[in-house]
Every structure is written in structure tokens, then in C-alpha cells.
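Only a single protein chain was left out; the remaining protein chains are all shown in position.
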Amino acid sequence: MERIQIAENLSFSRIIHGLWRLEDWKYSSKETLELIEYCLNEGITTFDHADIYGSYLCEERFGEALSLKPSLRDKIELVTKCGIVLPSKQRPQHTSHYYNTSYEHILLSAHNSLKALKTDYIDLLLIHRPDPFMNPEEVAEAFSTLHREGKVRHFGVSNFKNHQFRMLESYLDFPLVTNQLELSPSNLENFLDGTLNLCQEKRIPPMAWSPLGGGSIFTEQDEKSLRLHATLKKVGEELGIAEIDKVIYSWLLAHPARIMPIVGSGKKERIHNAVDALNYSISTEQWFEILQSSMGHEVP
Amino acid sequence: MERIQIAENLSFSRIIHGLWRLEDWKYSSKETLELIEYCLNEGITTFDHADIYGSYLCEERFGEALSLKPSLRDKIELVTKCGIVLPSKQRPQHTSHYYNTSYEHILLSAHNSLKALKTDYIDLLLIHRPDPFMNPEEVAEAFSTLHREGKVRHFGVSNFKNHQFRMLESYLDFPLVTNQLELSPSNLENFLDGTLNLCQEKRIPPMAWSPLGGGSIFTEQDEKSLRLHATLKKVGEELGIAEIDKVIYSWLLAHPARIMPIVGSGKKERIHNAVDALNYSISTEQWFEILQSSMGHEVP
Partner (left out) sequence: MERIQIAENLSFSRIIHGLWRLEDWKYSSKETLELIEYCLNEGITTFDHADIYGSYLCEERFGEALSLKPSLRDKIELVTKCGIVLPSKQRPQHTSHYYNTSYEHILLSAHNSLKALKTDYIDLLLIHRPDPFMNPEEVAEAFSTLHREGKVRHFGVSNFKNHQFRMLESYLDFPLVTNQLELSPSNLENFLDGTLNLCQEKRIPPMAWSPLGGGSIFTEQDEKSLRLHATLKKVGEELGIAEIDKVIYSWLLAHPARIMPIVGSGKKERIHNAVDALNYSISTEQWFEILQSSMGHEVP
């Protein structure tokens, strides 16, 4: 599979697997290991986590599977996130939902992730959400400490708008290597408000969360969902693609920003559809047909 | 007439003539030549085109007139645009409306413009609209090729917001020399959202399209149009100007960003009004009176 160079010494598979619903799938460690190995066979080597996924349990489930075959660690890249505090049975000390990007919290969260994932290092650690109370000097110090100790190789952000990105980066000794963004035909915000443009300006490939738009295209009956579903179906027919999700991945993969879609499914067929989308080449005209179907009007 | 230095080796007349409705005027080549010569006599040497104007016919009409007196070519500056694809009898291969800023499309479009305008070079080529599917590396390569081959002297954009401008420029070997924007008392968007500020920050003079606001001030009966019309009339009386359009041009010309209004009229009187506006000096207080009349409220 195509690989994307994230930094001098780190590359990701173009398609990334996302584990945010792992806890919902009720997989045994053996089944999770099978899922990981299926991904590897498909060429997917990059796995996306966050401390809070599954109420702080998904990293642990993944780590248990990984410990069944520790040799896999060097064949994969692990991404995780920190900075959100959620009430949870697993974190009885958390009494409300807020953000914490203090030095102490980032270090504690990274250490928890390392332990849960049963690994010595995280390939990429992201600040999960832009924090209006962020002390960028503390974030910079936390990143430096984790990097110096060999615990985290690279750092990035998620859901940052341009002003937040530029501000944080101005305090760091090294560039942020990605911005993980909601990017899908259903949600054009980051395509249109300059967030994706900054990724291109900074030459950093974005990761796309919720690339299928949370499934609304498949289930909702509102005008926009129906219109977009029909357009995706039509374009799929032109390309010889029967599956709507594959058309959506093709649409994201065609964009010159080198978007890396995160497939958040536990089903092999769904994962395969994302990988297979790499074999199709959507035209500029088709790309705009889908864009305009989502916008509900033509470009000016 | 005052001239604006666009680049080291290129200057524009402060007032620019726009040909986007040339095809509507049903002028013979001789009549178009007369219009061009009228402009030159008034001091207007810069002419604004786009490939798509008049459904891809305006450039050709202008070129036919120019071929009646080829010696005029070196006395004028030609601006044109590319990047929009429109269905048209003249382009049967176009089946829908979208943007295309690929290397191939930019080169094809520029070559078509050169042929239609019957000229060896374009003084300034603009990307017509910000393209959410833009590959900035391809745009940069296309610009470099056209520049190296002597076909286009300078490059700019139109309707770009700041994030799109900064992103594209970061890929180019030379600065963008203008941003052609909708700027008028009726449409303050680019005055207020930072787009004009970036022109000032970059020291590039903007071109103003639709400076009269598409004529709504003259014809519409809505509250804003009536209010603005009354204010323009009042300020005109104070300045000794009878024509509303002349007051509007004075308002644009007074702004320190060195706005170059594009007059899109085929009528000599209208063109003359724009040129004559250079003889009037609107005060700061009057400038704000018109601004606030458009906003419908005072500044804070």
C-alpha cells in the first residue's frame, strides 16, 4: 500500500485503522489480534487511538491483543491522543468533562497510554482538541520531555483551527506533523474554512476522522443525505464501484492534500473497501459533482 | 492617468476596463477597436478578461478588434483568468460546471487565451476562483512553464481568501501580484473579513470587480439600496458630483490599499465617469458616511 512520509523517520500507511469503537465490538484478545493481522495483510500498519476511547478501555484491549504477539509492535505505528478529561469508571478521580493540556496531565496520559498499549513508545501523540485554556509553554515542555525520554517519537494535533495551530507550533522546537480532522463529503467545514489549506501550506498530511460522515449518508432521510447518497451512487456506477463507502474513500484519497482516512470498522469487508478505494481514480469533474451535491448548490 | 506599479516591469492604469459583457454589446470589430482607442485616450491601458467571459467568446472578439491595429498591443496590458470550467457551445467537451486548476488545464486555457486574443503574451494571468481541489504544486509548475516560455509575464488570483492566498503563494517561486476582489459600497465583505488587509500586508494592489455592486444601488428598492443611494447622492452633492457611479469610484479610489476599479461598461460616458472620479477627493468623514450607510449601523 502507498505510504505517506510523516517525518524523516516515520511513515504511515495511506489507510489507517481507527480503534475508537473497539470496546463496543466485544472482541476477545485473539479476535482483536486477528483484526490487527488482517489490517497488516491489507497493508494497513497505522492504528489510531485516544486515551478516552471506550471510556479509557480501547488502548488496553488493543495492548492485550498486541501482547499475544509482541513481534508485531515493530511492524505497526501507534497513534494516540490526550487532553480531554472524561468522567469514567476507569478514572474515578474525574468528576466532570473538560480539557487538560497541563504538563502533568500530558505526561500522565502518555504514561497511561504506554502502559495500556503495552509498548515502550508511541509513534505519534496528538492533542485531541484545541484547549482555550492551553498553556503552550507547558505543552512544549511536556512534548520535549516525552521525546527526550524516547516515549513519544512525534507530535501533532487534532481538530485545531489555523490560529490554534500556528500559536502552539510557535512554542515548539519541532514542527507538528499532522492535524487529525473531520473530513468527509458530508462535512466540508475543514475543506472550506482554511484548515485543510494550512495543512497544505505546512506540507503536513492530515488524518481524516469520520470519513464516512458518521454514517448519516447511509441511514438518514433528510434532503442532503438523500441527494449525496444518489450522487455517490451515480459516480460509483461511472467508476464501476458498487459500494458507497468505497466511493467516499476515493473522493478523499483523490485530494492533493494527501488525506489519510481512518477506517473505524471492525468488519473486514469495510476495511477492505477502504483499501480497495486506492485502486480507483475519481475525476476532477466527479470530485466536484460530489462536493456540489453536499453543498446543495454549484460553485460560483 | 495615475499608474500603479504591479511588478518591477509592469504597471497598470489606475482605472481598468473590463470586457466581461463585450459579447452582449454586439459590437463589430471596428466598434470594439473604437472602444479600446477611447479607453487609451482616457488613459486606460489595462483590459480585464477571463477565458469564460461571454461563454468563451469575449477574448476572441477583443482579439479580432486588436488585429485591426496590431500596433496597439504594446500600448496595453492584458489580464485574463483561468480555472473555471463551464458548459458552452464553444467547449462541447465540457459537460458540467466545476473548477480545474491542473497543470494541463491551466496551460490549455492560457494557450486558448493567447490564440483568441491574437497576442504572443498575457501580462497577467489569474486563477479565477479558489479551488478546494487545487494541487498547488501543479499550479506552480504551470505558472513556471508559462513564465519560462514567455507566454505569461505575471500571475495572480481572484476571489481568494487569506488562507488560500498564503497556501498557494507558499508553493510559488515568485509572489502573486494581485487579488481581484469584489469591492464596492454595496459589498463590504472583503473590506471587513481581512481579505483587503492581506493585500495591504503583502503590498499588492487589488483589482475591484463589480465596483458598482452589480447595479443594485441604481435599480433595487430594498432598504439598503435606497439608503445607500441617498447617501451617495448627498456626498456627491457635497463634492460637486452629479453622478452616483462617480461617487462610488471616488470612494474606492480613496482607500489606501490602491484599489484599481474595473469598469465593465461599453458606454463612453460611464467609462469617463470612472476616469473623472480621479479628480475628486472624498474625505474620511464622507468615506465612513458611505460605509455606515451600507452597514446600516454606526461603527462601534
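We call the chains A and B, going by the order they appear; numbering starts again at 1 in every chain.
Criterion: a residue touches a chain if its C-beta (ideal position, glycine included) is under 8 Å from a C-beta of that chain, and two chains touch if they have at least 3 such contacts.
Keep in mind that this is a model prediction, so the values were computed, not measured.
Remark: the omitted chain is touched by one listed residue; of A:Ser11, A:Ser29, A:Ser67 or A:Asn100 this is A:Asn100.
Of the candidate positions B:Tyr98, B:Phe160 or B:Phe191, contact with the unshown chain belongs to B:Phe191.
From the options A:Arg3, A:Lys75, A:Lys115 or A:Arg166, the residue with contact to the unseen chain in the full assembly is A:Arg166. The chain not shown here touches chain A at positions 85, 95-100, 102, 129, 132-138, 159, 161-164, 166-167, 170. Where chain B meets the omitted chain, the residues involved are 162, 188, 191-194, 196-198, 200-201, 254-256, 284-285, 287-289, 291-292, 298-300.
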